[in-house]
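Complex shown without one protein chain; remaining protein chains in place.
Going in written order, the chains are labelled A and B, and every chain counts its residues from 1.
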Amino acid sequence: MADDLQHDLLIVGGGGAGLRAVIAAADAYPDLAVAMLSKGYPIRSHTLSAEGGPAAVIKENDSLEDHIHDTISGADWLADQDAVEAFVREAPGEMVQLEHWGCPWSREEDGSVAVRPFGGMRIRRTWYAADKTGFHMLHALFQTSLKHTQVTRYDEWFATRLLVEDGRCQGVAAVELRTGVMRVVRAKAVILCTGGGGRVFPFTTNAAIKTGDGMAMAYRAGVALKDMEFVQYHPTGLPGTGILITEAARGEGGILVNTEGRRYLQDYNLGEPLDVSDPSHPQLRTMELGPRDKLSQAFMKEQEAGRVFEGEYGTYTHLDVRHLGERLINERIPFVRELAKDYAGIDPVHAPIPVRPVVHYMMGGIDTDMEGATSLPGLYAAGECACVSINGANRLGSNSLTELLVFGRRAGHAAAVWAQEHPEFDQASLRAQGADEQERIASSYLRPREGGERIAAIRRELNEAMEDGAGVYRDGARLQAATETIAELRGRASHLALDDHSHSFNTELTAALELESLLDVGEAVAHSALARTESRGSHQRTDHPERDDENFLRHSLAYRADGAPRIEYSDVTITSWPPAERTYGS
Amino acid sequence: MTSEATAARTVTLEVFRYHPERDEEPSFQSYEVPYREEWVVLDALNWLKDEVDGTLSYRWSCRMGVCGSCGMMVNGLPRLTCNAFLREFLPGPIRVEPLRGFPVERDMVTVLDDFMGKLTEVKPWIIREQEQPVEEGEYRQTPSQLADFKQFSMCINCMLCYAACPVYEHEEEFIGPAALALAQRYNLDSRDQGNEQRQRLIWSDEGIWDCTFVGECSAVCPKNVDPAGAIQQAKVEATNSFFLSFLPFTPPGMGR
Partner (left out) sequence: MPGPLPRRKSNAWWNRGWPYRIILLRELSAVAVAGYMVLLLLLVCNVRGGEGAFADHLEVLQSPLLWLVHAIILGFAQLHTTTWFRLVPKAMPLKLGGRRVPDELIVAGAFGGWLAVSAVVLVIFLVVA
């Protein structure tokens, strides 16, 4: 094995959360040796696919109170209210900070930052940079991070395992993809910012790299995965590819219609539609600007009633933005037009866009506190891979990008402080663990094997099991079946046969490692969903259709075990907003 | 066409192969892939990797033209493979190679170290004499000021422009289209005051003056960034500033 590498603070993942953490630590502690390791170049991270924008209170007519309430009710009361309060309070400062770092936010005529409406909000508060917001945020963060020359970057290094010794996380084992060499990267504190795991489902807006690696690493190290049953379906993805058509399309006034030309959301307690020419359209928290879980559920009901279009890639309804006109479409949602033209073959200026619900986001993740700390000392997490939790049972659109910044910064600070207070390493043991991991990977994947299975086959079956069992609507029997399939796939995945046994840039090996992560994530999702016998937010059980605050106003915690995971529960922090019914359609 | 008929059709992919652990020279390997109307070249590669040959190596992630990782030469032109439809290249064969002008790590995976270094050299961050505290709110910037640099901020670092540039092909020192466009993006940003700090490099021989204005970088750019335009604008500025330096005063509206 090559020499070990050593830093004070190691950040795994170069998306929005990881970069924010890096800058926070490097800014505040210039003498700290900070390193960032990611399996792709940071500029390829999935944060850049975000189109719509982050939410933060800035306009006179808005208030922190409103943002807090929208978030908590959006979460169906499963969010921790102290965390939400901190989040909402720190959000505006983070947005302004990003503005100072060059993010090209869209502007009003007077030069102030412009905001747009998003689903589930009482007041418009989504900052945006046309409809490439995540892209601009990620590049602004990355480019700003370049000025911190004390930061070491390990681009295209794939972390496979947390190194834990003495009850403390002291680094990671990672494969340098270019050489295929397994390296031990020691660090006094580690922050996981590895993003979500939407790829566990077949039809998703998520990029190929979103395989839940960080969640799986923490899970294997004994840290709980929290609230994993809550998977967000975005109501408007393009059939076939799953490419997202941003909520901003509805924020700007786009409408959803079924085969009968009816704006069907009015039939699902989401309020009365206003004519598109009415100056008050679109109304906040109403109709098309209802929350994502309700909109996706409405689609499934329409499907049951046979009022959806049939296409080669499944059913769909129409998202119509034609009435906005070419000029507004080009100015506010140009990327929507580009995507629809390229990948659906229609121009939204002249034709409605076919859309259907698509897996988009994982509310759950690595269990952390408000500083990003996990139950494993020295290990922190932030971003989509973490669960603080501000998202509860349903994330409000545009809270995630904000979350990356607020909690990325918090985790960066907290981990930096921890690293300074805990200097020593147990080098010999870490080295041994690294060697162990190298041997595990070599023997599982890099030696020729007769008659093993193909990665793609197992991944496909896993995807299908997840969609069948843990889709928009779930029930006990199907979830049970999903858990059984996953257990069986786990067994089969230990007999993979790879075509590629070489070292340099072996992307078949990374696919195998990602499959391990997907299986872990899938297992946690299915078991947590099976155990939660109520319906809340994005988790809808047809066999338990009511919300059950008495038993389930609690976070689920999935711990890895031999066989099925152990599911425990922890309390939700309630400060000033007692659980109430979620109402939309003012 | 019925879907059955489509499924039965195939198209030939001629794929560049190079393995650093054993090949002295690259070669091409032919594969038959199913033809589907809505498939892009990347779909075909993924299908090959999943079903036929797991050793094929290439980068991709977003499959929607924003992450910039899937650039390759397709029939001789630099393209994002997630946005290059098989139907554009019928009846085939379709030749897929790594982006031109870069060392090749393996198959279609190029070595990007040179570009990543240059990206840092052009100082692509806001430089100010005095930072305004966050508490005082945002810097004001009108839509018109935003429009001055917006186009140059759309770059996804996909490297297609470098692959199209004969100057970069022959002179590795050339900072190149995307990095120069990025420098110009910050120079034009009303919030930035780092123009002078960037000048030494940008106005050097490896910078804008290496460009002979072939313009193909802008022609192949999938995001309409127009790096060639950025470079020419910088040349005009540099020239103006050269002549203005002979004047004893700064004429109104010139220079900063």
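The working rule: a residue touches a chain if its C-beta (ideal position, glycine included) is under 8 Å from a C-beta of that chain, and two chains touch if they have at least 3 such contacts.
Since we're looking at a predicted model, the values are computed, not measured.
For the omitted chain, the shown partners it touches in the full complex are B. In the complete complex, the hidden chain is touched by one of B:M116, B:V134 or B:A219, namely B:A219. Of the listed positions B:T10, B:S30, B:S144 or B:Q197, the one in contact with the omitted chain in the full complex is B:S144. Touching the chain that is not shown, out of B:G101, B:G194 or B:G207: B:G101 (per the contact rule at the top). Residues of chain B that touch the chain left out of the display are 18, 20-24, 26, 76-77, 101-106, 111, 142-144, 147-148, 166, 169-170, 172, 212-216, 218-219, 226, 228-229, 232-233, 235-236.
Heads up, the rule we're going with is that only the chains that are shown with their structure count from here on.
One simple way to say how far apart two chains are is to compare their mean CA positions; for chain A and chain B this gives 27 Å. Within the complex, the chain B residues that touch chain A are 3, 19-21, 38, 49-51, 53-55, 57-69, 83, 105-106, 109, 112, 116, 119-120, 123-126, 131-132, 134-135, 137-143, 145-146, 149-150, 153-154, 156-157, 182, 186, 189, 191-192.
Of all residues in chain A, only 40-41, 43-46, 48-49, 93, 96-97, 99-102, 104-113, 132, 135-136, 139, 143-144, 146-147, 155, 178, 207-209, 240-241, 243, 312, 338-339, 342-343, 345, 454-456, 498-500, 502-508, 511 touch chain B in the complex they form.
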